[in-house]
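Since the structure comes first, as structure tokens, the remarks are kept for the end.
Missing here: one protein chain of the complex. Every other protein chain is in place.
So, chain A:
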Amino acid sequence: MPKWNDIQEQSFLESDARARAVGLVDEGTFTELAGPFDRFYSPHLETLGEAVEFDDGIVTGVGKIGKTPVFVISQEGRFIGGSVGEVGGAKMVNTIRLAVEFYDKLVAEHSDLTDEEKPVVVISFETGGVRLHESNAGLLAHAEVMDQLQKARHKVPVITLIGSKVGCFGGMGFVAAATDAIIMSEYGRLGLTGPEVIEQEMGKEEFDSSDRALVFRTTGGRHKYIMGDCNVLVHGKVADFREALGKLAGLPVSEFEKMRRIGSPELVEKQLKLVALAAEMQPKDARDVWAKAGNADAATLDSKPFDEFVASVKRLEV
């Protein structure tokens, strides 16, 4: 494991799940829960004669940022694409549950608990969703995560980070959407249906999944920022994610409600205005929507230097 200071300077994209987990919280504060020494691996992969990992491809634990307890979930894309099975799913679900229980305990014990002393959950997504080798268990774990996210509402903010190679797709695409705040780098991608499946459904003429720029225009960090689906867009180092996370951790939970895109009847009505716009526009390309948002330079927006992009981009309002 590299030193904490060195992790900060690493690219988030290139880092592994454990380095991200350790580097996101204050130096020396991370305690891993159900870590590799506990040797919880997937019995289902073993049955199939596949290689296993002793953390099942997900790092879970707790650390601190300042006075804030931070429950960390960090998926490892290098192990079967960060896919979610029985063990990894249980680790994810229970980390959120532990955070909610810890919140309840602290609130009961300390009448003077400040916002920055209340726990938050951070999830670094790097996954395509369900692990097919144990698909049914993976699917059921997704439902459990959604349930826990609702149980955390108005108590423990859940913050999403997406800046990995695999991105965040499949069922985990809506898990991320259901969290309170989303921080992405421009290399992060977020969606439900992966590019290959869209191509398969619609044909190569409509959607060429080998066109990297097209894929990023449809699901990448810059696009999600314009659509309001990502709250904060950051540079690509671990330190950049940590800084953005640090600014959010410690805010009152009511502030997080304002960052949400779904999770209330009012937000559903707002999203339906976007859906009506989608029906009206039938965009051929995300750039059509960028232009609709008021970006005269929509054609070149994805190649603008990052800082210039963030400073000048107009985000879609409905």
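Everything that follows uses one rule, which is that a residue touches a chain if its C-beta (ideal position, glycine included) is under 8 Å from a C-beta of that chain, and two chains touch if they have at least 3 such contacts; residues count from 1.
Simple rule for what comes next: contacts and distances are computed from a predicted model.
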Margin query: Tell me the UniProt protein name of the chain this structure doesn't show, selecting from "Sarcosine oxidase subunit delta family protein", "ABC transporter ATP-binding protein", "Malonate decarboxylase gamma subunit" or "NADH-quinone oxidoreductase subunit K".
Written below: "Malonate decarboxylase gamma subunit"
Check: Hey, which of A:Leu24, A:Ala90 or A:Leu248 is the one touching the hidden chain?
Finding: A:Ala90
Checklist line | Which of A:Pro157, A:Gly170, A:Gly188 or A:Gly236 contacts the chain that the document leaves out | finding: A:Gly170
Notebook entry, point to check: From the list A:Gln150, A:Ser210 or A:Ser254, which touches the chain that is not on show?
Noted result: A:Gln150
Checklist line | Sole residue of A:Glu14, A:Glu206 or A:Glu308 that reaches the chain not shown, by the stated touch rule | finding: A:Glu206
Checklist line | Residues belonging to chain A that touch the chain removed from view | finding: 31, 33-34, 38, 40, 42-44, 47-48, 50, 60, 62, 64, 67, 69, 86-87, 89-91, 93-95, 98, 102, 105-106, 109-110, 113-114, 117, 119, 129-130, 132-140, 142-144, 146-151, 153, 170-171, 173-178, 190-193, 197-198, 201-202, 206-207, 218-219, 223, 227, 229, 261-265, 267-268, 271-272, 274-275, 277-279, 282-283, 286, 289
